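Missing here: one protein chain of the complex. Every other protein chain is in place.
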Amino acid sequence: MLYFNNDYSEGCHPSILEKLALTNFEQTPGYGMDGYCLRAAALIKKLCNNEMADVHFLVGGTQTNLTVIDSLLRPHQGVIGAESAHIEVHESGSIEATGHKVLTLPSADGKITAAQVADCVTAHYEDEAAEHMVQPGMVYISNPTELGTLYSLDELTALSAVCKKYGLYLFMDGARLGYGLMAHGYDVTMADIARLCDVFYIGGTKGGALFGEAVVFANPMISKDFRYLIKQHGGMLAKGRLLGLQFCALLEDGLYFELAKHANAQADRIRETLDALGYDYLVPGITNQIFPIFPNSMVEALRRDFCFNTQQKVDEAHTAVRFCTSWATEPGNVDALCKKLRELSE
Amino acid sequence: MLYFNNDYSEGCHPSILEKLALTNFEQTPGYGMDGYCLRAAALIKKLCNNEMADVHFLVGGTQTNLTVIDSLLRPHQGVIGAESAHIEVHESGSIEATGHKVLTLPSADGKITAAQVADCVTAHYEDEAAEHMVQPGMVYISNPTELGTLYSLDELTALSAVCKKYGLYLFMDGARLGYGLMAHGYDVTMADIARLCDVFYIGGTKGGALFGEAVVFANPMISKDFRYLIKQHGGMLAKGRLLGLQFCALLEDGLYFELAKHANAQADRIRETLDALGYDYLVPGITNQIFPIFPNSMVEALRRDFCFNTQQKVDEAHTAVRFCTSWATEPGNVDALCKKLRELSE
Amino acid sequence: MLYFNNDYSEGCHPSILEKLALTNFEQTPGYGMDGYCLRAAALIKKLCNNEMADVHFLVGGTQTNLTVIDSLLRPHQGVIGAESAHIEVHESGSIEATGHKVLTLPSADGKITAAQVADCVTAHYEDEAAEHMVQPGMVYISNPTELGTLYSLDELTALSAVCKKYGLYLFMDGARLGYGLMAHGYDVTMADIARLCDVFYIGGTKGGALFGEAVVFANPMISKDFRYLIKQHGGMLAKGRLLGLQFCALLEDGLYFELAKHANAQADRIRETLDALGYDYLVPGITNQIFPIFPNSMVEALRRDFCFNTQQKVDEAHTAVRFCTSWATEPGNVDALCKKLRELSE
Partner (left out) sequence: MLYFNNDYSEGCHPSILEKLALTNFEQTPGYGMDGYCLRAAALIKKLCNNEMADVHFLVGGTQTNLTVIDSLLRPHQGVIGAESAHIEVHESGSIEATGHKVLTLPSADGKITAAQVADCVTAHYEDEAAEHMVQPGMVYISNPTELGTLYSLDELTALSAVCKKYGLYLFMDGARLGYGLMAHGYDVTMADIARLCDVFYIGGTKGGALFGEAVVFANPMISKDFRYLIKQHGGMLAKGRLLGLQFCALLEDGLYFELAKHANAQADRIRETLDALGYDYLVPGITNQIFPIFPNSMVEALRRDFCFNTQQKVDEAHTAVRFCTSWATEPGNVDALCKKLRELSE
């Protein structure tokens, strides 16, 4: 069985394990106060071109989302997101468990627009009974989205402007950020993101680390006391150096971006095959996620040798599936997948 | 500087890193549904002599405490604990953040008694205004406690009985469980704990793992849907196999217990030196934590070469400190500490 | 200005004020333990034909909704409701503030169907990642709905069955229950509701009381410790007798139902006028709420003399508004409204 079902099936890039082994018996302070976390934070500030940025390391994405959102919203505020947003759909109600509503906007491609946000906020304040409704306090976007799409620089700039205009925080979930930044022809840099968002995170778990997400606040005014919230929500790793070490390994020499490029290149090869065979996509993409639409019989046939996810039924006879490549995807496995796709399409 | 300040300053036992390296490119299902988690759970059930037990793996202790407690209490219930309980003092209000009060009982040595619990519960129900107060729903104990003390088999049996009598869950925080079970002359086994508690956890973070706590529910009736709660609280590790692998490494050949024995033996050597020099303790102990009372000048002098924690002021001239050994403590460092203790006591 | 904007613009039926005055200097126990609450509960049990029922009195509807829902759901569970449900739209995120998600179903008329509920629940459990999503734990319906529509006996029976089948609680928000039960040709009785729902409430605030909602649990197994939750959520009125007294006044001689009949009759008069003038409705109705669709100019013209709510834009030129009659609506005011409607339609 060959796995194209996600980007977290393997352990981590070997250089991380080496670094862990090499430093294993060093004694360091706990809870993220060690030198490796400091150094990783410095690397990230440089990538963000923002010396003011405040960087924190957490273990996983849901934990990061709930902690960031809970730290910035007042009790009566909610977070605006696409109806397909990870926080709305796949985090077991973690945002609600901190007391906050997810205010959803319709979205076909996983993205939301500045105009949608503006409409949502103005509709709220124009309502006589505004205080009977949840007040929008933040916009959550994921980039790449859950459907692998990307926000252009113009779109991000517009979202940032609308958030500033209406006093909302802009938060980007970057669980797969590397795959986005390295996508062919993508016009957004990490420094752009750091400039346009109030807070975002750089995903390690899906990008070659054992685990770990690096949260970047644009300025320390809004991250005041964030460490209390990390601890309160159970996200403060005792041996915090494990997080610092991993991000050092990923960011010191650009490994994070190399790994993302590799994944995207493998995905591009699959896309080329699909294009040649004439398949449609649920939504087009340029990152490591691919959502082709197949006849149901084809899906069944593929399942014999490959592991992948069903995204959704398109009609009675067709299903959209998801192939996901990763930093660890073997080119040989992509060969096998492409070969099988061609065979089944004859 | 030699570190005796905690038991999580280093990475992990090298055999864990080896196991991680060896299995690094295996592809496994995520979120704890992999074979290593299954195998680790089986090992734990065997140690607990309970095939019915339901085992889950989480990353850290605070996360484990808040998830277990939130999963078992109804909204109007609180958890009884010592006034020095970790959940009361050092978890940033994580229990309250899930909506529950910690109902504290006075304790000089970190332990609470069955009689205290019975008094607390009966006082609640005898009060006419009981429903104006938080209803006790669970008893939380740590073993070893935050002061390194241990519950005897009789004490645990009595606590278990009083909990059953009054319909409370009994939950043991075993962040340092190995150090307790391996203490010289301790009469309690893991099977006893599994039999007497409704739920407890086996601490990996402080016992030689990179991270990880294994939660054991006595039966699956009370752990229904626990995985939803892990996910909701951000505690579900995407690469769950990292947890399974570590507990396999620790428990397959008794490594967990060997490491604890080592730490205790090093602590015993420090205790022997302190005894010989005639120092008193804040509270006596037989595990890896030692709480001697020193003249303030002695504390200052020790700080030049050794890193350790201040526990509390005892009087104007004396302070209780904490030395903590671990699975990783070098005997040579203990030699150095003992030598310095003797020098400073001349 | 004549008010048709809601059913809580006036104080209360005068017989309630009389009762308050008459009993004002009696000394009674607080917090709902007085004889009036007992007596009101007995009257309600009789109306429900259920001696086992457990009755509690709260001050307002949002308070009642959040307390009932929080008391019955486990932390990882959500409540299913129409996308127009009061708890979703107009309670300032009160359900989320207790940690629970509202799982919305599309609805054109404010109602949801048993088939929708079944689909929602089976989709949840069929998903491999079910535990990454909020588990449905309850169905919330309002009857009459926010759009004035009513569930038929068949529809309620089907909802009750589907809830039983899938282990969900069925909760009916009866803020306007009297107006529903007294609607011409409505085939459901309070005993039916008590038999088919696990919990529901009888709205006093909108039905002639100063305030007050009577919650009825089908059996005391599911309302265990409900008083703790009332108190915890700040809903336990010190002078609880005020609630008992009001429900005694409303239910002893059928006043509650007489008042509802009056409101419905006045609404029927408005509907007859609208029908004669040929206006359409956003949704048809037989209770005290009417949602006609008017040209925008008509809405503006009406605003000069009448106070009413805008429900929604229907198209660029038309708007659906809401007229609401109540127990206190003066027939003369209805005459004036009907006259103006005719004038403006010439």
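We just call them A, B and C in the order they show up, numbering each chain from 1.
Everything below uses one rule, namely that a residue touches a chain if its C-beta (ideal position, glycine included) is under 8 Å from a C-beta of that chain, and two chains touch if they have at least 3 such contacts.
Note that the coordinates shown come from a computational prediction; the quantities given were computed from them, not determined experimentally.
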(message) For the chain left out of this view, which of A:195, A:227 or A:318 touches it?
(response) A:227
(request) With the full complex in mind, choose from C:80, C:134, C:150 or C:210 the residue touching the hidden chain. (result) C:210
(message) Which parts of chain C face the unshown chain closely enough to count as touching?
(response) 3, 6, 8-12, 14, 17, 20-21, 23-30, 59-67, 91-94, 97-98, 205-206, 210-211, 228-229, 231-239, 241-242, 328
(request) Spell out the interface residues on chain B facing the chain that's missing from view. (result) 75-76, 78, 89-93, 95-101, 129, 131-134
(message) Residue by residue, what part of chain A touches the chain that was omitted?
(response) 31, 70-71, 74-76, 98-99, 131-132, 135, 225, 227-229, 231-232
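In this section, only the chains that are shown with their structure count from here on.
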(request) Could you pull out the chain whose C-alpha mean position is farthest off from that of chain C? (result) B
(request) Quick one: compare the interface residues of chain B with those of chain C and tell me same or different, with half as the dividing line. (result) same
(message) Quick check for you: compute each chain's CA centroid and the global CA centroid, then name the chain with the smallest gap between them.
(response) A
(request) Could you tell me the distance, in whole angstrom, between the mean C-alpha positions of chain A and chain C? (result) 42
(request) With chain centres taken as the means of their Cα atoms, state the distance from chain B to chain C in Å. (result) 50
(message) Can you list every residue of chain B that touches 2 or more other chains, as numbers and ranges?
(response) 98, 228-229, 231-232
